[in-house]
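Missing here: one protein chain of the complex. Every other protein chain is in place.
Moving on to chain A:
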Amino acid sequence: MSDIATALNGASFDGLVQVEELRAQGMITLRGDFSDSGLVKTITDLAEVALPGQRGAVMDGTRGLLWMSPDELLLLCTYAEAPFLLGKLEAALAGYHALAVNVSDARACFTLQGAATREVLAKLAPVDMSPESFGAGQVRRTRLAQVAAAFWLTGEEGAQIVCFRSVGEYMFNLLKTAAAPGSDVGFL
């Protein structure tokens, strides 16, 4: 829909890394008892990706499942398919005690691209960003400076960040500050 307006409408910045707001990302919050194999199968069949372990992120193309807490997952999909996928999930999960809700509009998403991605994040998040401690297939639900955020690596030199929509502008400015030219750390 042409009326779609994300928090920053795709703003971008080039510094130590390239920072860019994603124009739209489909996201569905799922809560349930993931020790129930029937529930898990229902979810993974529709999500078309496997169940992640603790702090795990399973990605396949536009789909992904991110571990948020012992009873919460975040399902990634395209923005357009989120309402339809939600409908399918709700129908399929009808027999289970579970909660599925579309949160695509509740968030702002950013990508970081560049060799300094790990260090830019390490300026803002109390997370061990060293490759031996954090790599592809993992997600961190943490904070970036003063706001809640989650992030995962999209490759050796890239990451995606999710935060609340209302603080999208703060997040963008924060990432710009952390990626300011000349502020390389040279530690990671």
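Note that contacts are C-beta pairs under 8 Å (C-beta built on N, C-alpha and C of every residue); 3 or more make two chains touch, one makes a residue touch a chain; residues count from 1.
One rule holds in what follows: contacts and distances are computed from a predicted model.
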From "Aminomethyltransferase", "ExbD/TolR family protein", "ABC transporter substrate-binding protein" or "Hydrogenase", the hidden chain's UniProt protein name: "Aminomethyltransferase"
Hidden-chain contact residue, picked from the options A:17, A:75, A:89 or A:122: A:122
Omitted-chain contact residue, chosen from A:31, A:55 or A:88: A:31
Hidden partner chain, residues of chain A it touches: 1, 3-7, 24, 29, 31-32, 71, 97-99, 101-107, 119, 122-130, 133, 145-147, 164-170, 173-174, 177-178, 180-185, 187
